[in-house]
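For this depiction, one protein chain was excluded, whereas all remaining protein chains were kept in their positions.
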Amino acid sequence: MLKRQLPMLIVSIVGLIMTIQYFIPHPFSETIYNYALDWLIIIGIFAMPLGIYSMVHIHVQKVARKQTGWGYSVVALLGLFVMLALGWTPDCLKDGTFFMRLFEFVYIPIQATMFSLLAFYITSAAYRAFRARNILATIVLVSAIIVMLGRIPIGEAISPHIPEVADWIMNVPNMAAQRSIMIGLGLGAAAIAMKIVLGIERSYMGMD
Amino acid sequence: MTFVDRLLNVDRRIIYLLVFVAAVIPFLFPVDIEIKVTPEVRSIYDFIENHPEGTVMMLASDYDPQTQAENDPQARAMMRHMFRKGHKVIVMALSQDGAALTEMMTNSVSKEYGKRYGEDYVYLGYKPYPNIIILSMGEDFRLSYPKDYYNTKLDELPMMRNIKNYDDLAGVLEVGGGNVSTMWITSAVERYNVKLAVAVTAVSGPQYYANLQAGQLFGLMGGLKGAAEYEMLLKDEYIRLKAPLKAIQGMNVQNFVHVLIILLTVIGNIAFFYKKRIGS
Partner (left out) sequence: MDKAQLIAIIWNTIAAFFTISVFSFMYKDNFMYKIAESIVVGISAGYFTVLLVWTSLRPKFWEPIVNDHNYWYLIPGLLGLLMYFRFSPTLGWLARYPLALYIGIGSGIAIPLQLQTFVLTQVKATILPIHVMVDNRINPEGINNFLIVVFVITALIYFFFSLDHKGIVGRSATFGIWIIMIGFGASFGYTVMARVSLLIGRIQFLMSDWLPIVK
């Protein structure tokens, strides 16, 4: 009962209250809603370091067992502890501190450059795999080329109609396609939420 | 191995090198370019421009270092415009790494205009779980942000004394690199009727056209191109401030790299079909 049914009952009761609350803007339901949001923020603050705990756990084990590449785990843990040591006072979060400089001149460049590598990969992928093999692939290819050309100044230099066609693609067929996907996703998301509230979907609790 | 085979199996590092060269050339030979402003970007400009001085607006800056290259010029352009018009700005961040980026951006732009903290702008900082935070600010900012980023009570900040929730703002300008922008639509627009415009990465740009057409957004700025359009609208201001027109400069590079990618795609297709024809 305490392990399975009660948590499911809590999901259903608070889920139903929150759904009904949307349709009844009464001060009492507003108060409940405010409390719910307030408490949820605090629960969330406590839950967030879970990921950090997992990360530390994995790297500590890797070092303890001297697994392949354990040296890199030492670097990761060193990075963590240096930041924690520098962050002992709230003023560390102000622009210009050593803590923030490490973030600005070490973390940001590495993170931003890692993602910039995608520009190389996407070019290589376009060259190797973006083929007009059939009608659907051809439509994707033509649409992509028009949009790519239409969004750069050289496209307008070739013909002022290219940006116009690109704008039309974005505002009419692309918009319609996105909307159809959105409607499907919206129905799906609401259906899953309903299944959770009604206790049909339970896998998120580790139950079948 | 025939020429076509060699073409199709070219070392990927040669392609990488071509991309790198195409990205560097425009920095060595910069050219002045004009960028056409789309209605969806123009409407953000008009929104800021047409409100009287002293209007309170919110800049929700929810981007990470990964998308800084696209989102930072967007955020700076809107922030500069709001400060030029004399609006009061509430800045906040719902992305964990964005908290620092936003502080840096806010500090540097506010210095350009000599704005005073607490009177002309405030920085609320970061809180986890964006959807809950967006919803809670619809009730009262103090629910999620009892204090600002610098641990000052909101009521001690002159600008915030008469501001309770979204009803006291003209609108929200959201700069985002992920799905936080969608949360703003779901939780702020649909629940609290907030007037919202989003400045998003180009990857997520296309999906927001449906929200734009549905009237859930009054403006949309997509990627570096959107930022470049906004910089075009504020070009004189940037020149006055001696601020770099980073997005416009970036569009120069886009020119070269896009043409390279299109050429490579066309060459790849020609070689593919030629080989297929010979093979059959």
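Order of writing sets the labels: A and B. Residues in every chain begin at 1.
Throughout what follows, a residue touches a chain if its C-beta (ideal position, glycine included) is under 8 Å from a C-beta of that chain, and two chains touch if they have at least 3 such contacts.
Only a predicted model underlies this, so the values are computations on that prediction, with no experimental measurement involved.
With the whole complex as reference, residues 2-4, 6-8, 10-19, 21-23, 36, 38-50, 52-53, 55-56, 59, 69, 72-73, 75-84, 86-87, 90, 92-93, 99, 101-122, 126, 135-136, 139-148, 151, 168-187, 189-190, 193-194, 196-197, 204-205 of subunit A touch the missing chain. Annotation for subunit B: contacts to the undisplayed chain at residues 13, 16, 19, 23-24, 27, 66-70, 96-97, 99-100, 125-128, 131, 135, 144-147, 149, 151, 185-187, 189-191, 201-203, 205-207, 210, 213-216, 222-225, 244, 246, 249-250, 253-254, 257-258, 261.
Here, only the chains that are shown with their structure count from here on.
Per the touch definition, subunit A reaches subunit B in the complex via residues 22, 30, 33-34, 37-38, 40-41, 44-45, 48, 90, 93-95, 100, 103-104, 107-108, 111-112, 114-116, 119-120, 122-124, 126-128, 130-132, 141, 145, 148-149, 151-154, 156, 163, 167, 170-171, 174-175, 178-179, 181-182. Interface residues of subunit B facing subunit A in the complex, by the touch rule stated above, are 8, 12, 15-16, 18-20, 23, 33-36, 38, 64-69, 97, 99-101, 103-104, 107, 127-129, 132-133, 135-136, 139-140, 143-144, 149-151, 191, 206-207, 209-210, 212-214, 225, 251-252, 254-255, 257-262, 264-265, 267-269, 272.
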